[in-house]
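Some notes on the structure that comes next.
Note that one protein chain is taken out, while the other chains of the complex remain in position.
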Amino acid sequence: MEPEAQGSGTSLIKTVLWLVVLILIVGGLIIYGKKGGEEKEASKEPIKVGVMLPLTGDGAPYGEPARNVYLLATEEINTAGGVSGQPLELIIEDSKCNGKDATSAAQKLINIDKVQIILGGFCSSESIAATPVAAAAKVALFSPGSSSPDLTGISPYFFRNYPSDASQGKVLAEAAVAKGWKKVAFLQEQTDYALGVFKAFSARFTELGGTIIKEEVPSNTIDFRSVLSKLKTANADAFFLDPQTLPVAERVFKQMQDLKWKPVLMFNDVVGGAPETLATYKDLMEGALTAEFTADPNNPKFTKLLAEYKTKYGVDLLYASSYGPTEYDAVYLIKTGIEAVGNNGEKFAVWSRTVKDWEGASGKTTIGADGDRIGGHTLKIVKDGKAEVMK
Amino acid sequence: MDIVPQLIANSLIAGSIYAILTLGFNLTYSTAKFIDIGFGVETAIGGYSVFYLCKTLGLPLYFGIFLGLFCSGLVSFLAYRFIYKPLRARKASGTVLLIASLGVLTALQALVAILFTSQFQTLSGLIQANRVFELLGGTFTAVQLSIFCTVLILSVLLAFLLKGTLFGKAITAISDDEEVAKIVGINTERVMGEVFFISGMIGGLAGILIGFDTGIEPIMGLSWLLAAVVAAIVGGIGNLYGGLVGAYLLAFAENFGIWKISGEWKMAIAFGLLIIFLVWRPRGLFPR
Partner (left out) sequence: MEYLTHLAVLVGIYSILALSLNLVLGYAGIISVTHAAFFGLGAYTSAILTTVYDLNFFLAALCGVLVAAIISLFVGTVLSKFRGDFVALGSVGFNVIVWSVFLNVQELTRGPLGIPGIGRPNLEFGIWNYEFSSNVSFLVLSVIFVALVYFLCQFIEKSSFGRALKAIREDEEALQVFGYRTLHYKLAVFVIGAGLASIAGALFASYITFIDPSTFTINESIFLLSVVILGGLASNRGALIGALALVLLPEFLRFVGFPSDIAAQMRQVVYGVMLIVLMLYRPQGLVGEYKL
C-alpha cells in the first residue's frame, strides 16, 4: 500500500487532469453531435441510415457477413444513382447482441447522426431493447434477422422481413405426425431463435400426441459427442436438430458421422436452406424433413446476390438461405420506402405495413399490420443431397 | 444400446485436449506463479496460423504446423518479455499479472478476429480421410486417436525435459524458489522466457488439434483456458502430472454429467467441480 500522505498532492493533480480529459471527451461528443445536426441541413448531403449489428462478441459471426451484405447493396444502389438522386450512407454501430449496447447504439444513431431509419437489430435482444428507444424518437426500426415471437406487434415503429419462429415449428410438427413419428429426439441450441422454433414445434407435436426427448446446449459448445450419444440411446423415430447457425449444425453432423449415427433427420431453416451442407452430408440427409421460407434458389435476385458477394469479398455468402437475402432486401426496401414517403421514420414505418408482394432476393415480401413478414415456411424433403418441395 | 463405452471414449477425447492445455498452463504457473489468462489466446493463434498457412497459402501441412507452433510460442514469449517480465521485476502481485494477461487475451483475440474474421473455421479439410474406428461399442476417429497419442508423447517429452536436462533442472529450481535459483547462478529470466515459449507452443498445439477435431474461432481462448485452470486446480495446481489426472477427471465429470443430468448444465458442472475441490481439497488431488 502506498503511504497516503505522500501521494495525495500529486494524485489530486492527476485526478484533475483526468477529469479535464473526460470533460474534453464529453465536450467533443456534444460538438460532434451539433456538427452532425448541421450537416443534415444541406440537401445535397447523403441520406444517412443507421445500422445496428453485433460486430464483436458471440454475435460477431452473424454481424460480419451482414455488414458485408449491407455495404454491397448500398454500393449497388449508389452506383445506380442513389435514392432519389441522393447517395445512401450507412452508419454502422456495434450492438454486441445485447440490450445494453443496442440501446446505446440506437441512442447514438438517433441523437448524434439524426437518422430516421435504423436497420437492425440483428439479434432479437437488440431489437427488443432498442424498440422503445426508436419509438420514443419516432424512428423506424427495421430488422432483417430478429425472429423472436416477442417482437410480433411490439410497436408501430418496428417491423421485420425475417419471419417469426412460430411458423416453421408448426409446419414441421404436423409433417412429423403425418409420417407416423411418435417420439422425436430434439437438440436445441440455447438461443432465442432456436428456443422459439422448439416451443412452436413441441406445442403442436405434443398436442397431436407425440413425445419429445430434448437436450439443450449453450451456443459456445463445440463438443456434442456425449449429448448426441445420449439422444442416440433414446431410440426415437427421428432426430430434430435445431441450431442457431450453420457452423453448429456442421459440427453436429460431423460428430454424428464420427459416432456412426444415422437417424431420420429433421432440421430448421438454418440447415434446410444450405445446399452445400446438404450435399456434404448427403448420406446422413436422405429423407430428412426441413422447412424453408426462401423458396426459390433460382430466383435471379438471389443468384445475383450470391455471385456479387463472391466477387466482392472472395468468399461464399454465409447464411445464404436465411439472413443473407433478407439483409440484402432490407437495404432495397429502405430505398423503395424513402423514395415513396421520404426519409422520415414515422412515415416509413406506416409505409412498411403497406408492402405487399415486393419482389426481392428472399422471395415475395409482404409485411402485416403487426410488423411481421407474412407467409410461412414451405415443407421440404431432402433427396439425393437436395431439398425438394414435398407434396 | 449401451451408452457407457461411447461416453468413455468421448471423455477420453475431451480430456486429452484439456490435458494438453493443462500441461502448458501448469508449466508457466509452476515457474512464474501467476494465472496466465493470455495462455488461452495461443490456441487461437496456433489454429489460425495453420489455417492461414495451409488452407489459404496452401503450404504443406507439416510445415504449417511447425510454423504455427513457432508463432504461438513466439507470441507467448513476447508477451513475457515485454509485459510479464517488467511486471515481475517490479514484484507485482499475482492479481496485477492476471489482469495484464487478461489484457493480452482481449487485445490478441480481437487482432485475430480482424485478420481472419470471427467466423468459425475447421482444419479438418486439410487431411483427406478421417477414418472412424470402433472399439467395444465406442467410436472415435483417427484425429481423436492422434490427440490421445499427443498427450502421451508430450508427457514423456516434458518428463524427459524436466528430469533429464540441465534446462529442466533449472525450471525445477525456479519453481521451488526463484531467489535461490538466481543466487546459485541460474539465468532465471532466460529460462523463464524459454518456459513461456514452450508453453505457448503447447497452447498452439492444442489449438491446432482442436481445429482438426472440431473447429476454431477467435474468442475460443477464454473457455479453453478456464477448463485448463479447473483441471489444474483439481489435479493440484503447478503439478504437471496431477494436471493430467485433473483434465481427465473434469472430462469424465462433464460427459457423464450430460448423461445423468443434462447437456445445458455442462459448464455449471465443471465449475461446481472446481468449487467442490476448492472447498474440500484446495491443493488438489496431488499437491506439489
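For reference, chains read A and B in written order, and residue numbers begin at 1 within each chain.
To be clear about the criterion, contacts are C-beta pairs under 8 Å (C-beta built on N, C-alpha and C of every residue); 3 or more make two chains touch, one makes a residue touch a chain.
Bear in mind the structure is a predicted one, so any value in this text is a computation, not a measurement.
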Subject >> Contacting the left-out chain in the complete assembly, out of A:88, A:112 or A:248 >> reply: A:112
Subject >> Candidate in contact with the missing chain, chosen from A:46, A:87, A:132 or A:297 >> reply: A:132
Subject >> Contact residue for the chain not shown (choose from A:69, A:97 or A:184) >> reply: A:97
Subject >> Full-complex contact with the absent chain, from B:8, B:74, B:102 or B:161 >> reply: B:102
Original post:
In the complete assembly, which of A:143, A:191 or A:378 touches the absent chain?
Top reply: A:191
**OP:** Just the residue numbers, please: which parts of chain A touch the chain that's not shown?
**Re:** 1-2, 4, 7, 11, 14-15, 18-19, 22, 25-26, 28-30, 32-33, 55-58, 60, 67, 71, 92-94, 97-100, 103-104, 107-108, 110-112, 124-125, 128-129, 132-133, 137, 148, 150, 154, 190-192, 194-196, 216, 218
Original post:
What residues on chain B make contact with the chain left out of this view?
Top reply: 34-35, 83, 86-87, 92-100, 102-111, 113-114, 222, 226, 229-230, 233, 262, 264-265, 267-268, 270-272, 274-275, 278-279, 282
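Operating definition for what follows: only the chains that are shown with their structure count from here on.
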Subject >> Complex contacts: residues of chain A adjacent to chain B >> reply: 56-58, 60-61, 63-64, 190, 215-218, 220-223, 225-227, 229-230, 232-233, 235, 245, 247, 250-251, 254-255, 257-260, 318
Subject >> chain A-facing residues of chain B, complex >> reply: 1-3, 6-7, 9-11, 13-14, 110, 113, 117-120, 122, 124, 130, 132, 134, 139-141, 144, 210, 214-215, 217, 219-220, 223, 254-256, 258-259, 262-264, 266-267
